[in-house]
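Here the complex is missing one protein chain, while the rest keep their positions.
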């Protein structure tokens, strides 16, 4: 019954990336919590919800962020 | 002062259904918490916020969901 | 797939009240979202999580609350 | 590492107000938690996320709210 | 109707600091959203909930945090 909620900047994840994130994070969480039992026991009861928030609504250290800041960080 | 937050798939609730959900869930929560006092005492201090998340952002068991999957489930 | 998260003051709900709240709120939400299909289709995929927060951590209008304030409100 | 999440009605905050809210709330939270150390120590590790919810999805006392209700309240 | 949820490490805020944080953050948020109307119009409808999470449950950059790390950061 783990419940995973992930918030990211709006506009940075393609549908493929979202799908991959849901699959892989769910597997990791189910595997760790279920161990020593197989993760397949817990996986059907594991939910993962991605919520997208505009970068300008997201403050880091007191200043609104932006997709440009994220890009600059990644390219740094 | 109960605070209710409900997440649902985007696009499945009409405005009428949202309004009904807010009213009925608020009444149930206020009634149970206030008992043996009347629910009207607590109801003005009960908030209910509905948040809508695209089905593709919502993973059940590791796979993204969809409105088609929900429809198939309901019609099964 | 509705997800219901309810925050209440710590120490006000007995185990019986929590159980009743989970059952009744789940039924209401599943019924409204599933309609015109029967609520039983959606209910297994409806989660309801109650989180308890100390009243002193909960500010209404800028002042921390308390169990005494809640009691006074209910008895008013 | 404080994490601040603020939910407001969609459509009531300009970009300027959002930016001001992020800055000032971050400073207050970092200052209080860091004290007696300077707030600058904690501020880079303080996040503030604003989420906007349609007023019709937000129930107060069991009834959906609206921007008209908010306006009437402010002008009262 | 703004709703403020603040997560902090468990054990770092005294009751006095929590109370001050609730009061000051509520005032800032109500003032900005209500402007040009007085903040007193909106303040009664502004909630601020502080939730305390053990530092070991809080990962920054992939490693669990601790009160010692927070202390070292503040004293740096």
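Letters are used for the chains, namely A, B, C, D and E, taken in the order the chains are written, and counting of residues starts over at 1 for each.
Criterion: a contact is a pair of C-beta atoms (placed from the backbone, for glycine too) under 8 Å apart; a residue touches a chain by one contact, two chains touch by 3 or more.
Every value quoted in this text rests on a predicted model; they were computed, and no experiment measured them.
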Query raised in the report: Shown chains touched by the missing chain?
Result: A, C, D, E
Report summary line: Contacts from chain C to the absent chain lie at residues 15, 18-19, 22-23, 26-27, 30, 43-52
Requested in this report: Over the whole complex, note the residues of chain E touching the chain we left out.
Outcome: 7, 53, 56-64
Report summary line: Contact residues on chain A toward the hidden chain run 1-9, 12-13, 17, 20-21, 24-25, 28-29, 32-35, 37, 41-42, 45, 58, 60, 65, 70, 73-76
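Here is the rule we use: only the chains that are shown with their structure count from here on.
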Query raised in the report: Same interface as B-D shows up in which of B-E, A-C or A-B, over half of contact pairs matched?
Result: A-B
Report summary line: Comparing which residue numbers chain A and chain B contribute to their contact, where sharing over half means same and under half means different, the two sides are different
Query - Between chain C and chain B, distance of the C-alpha-averaged centres to the nearest whole Å - result: 11
Report summary line: Distance in whole angstrom between the CA centres of chain A and chain D is 23
Report summary line: Where chain E touches two or more other chains simultaneously, the residues are 1, 3, 45, 47, 49
Query raised in the report: If you go through all the chains, which pairs of them touch?
Result: A-B, A-C, A-D, B-C, B-D, B-E, C-E, D-E
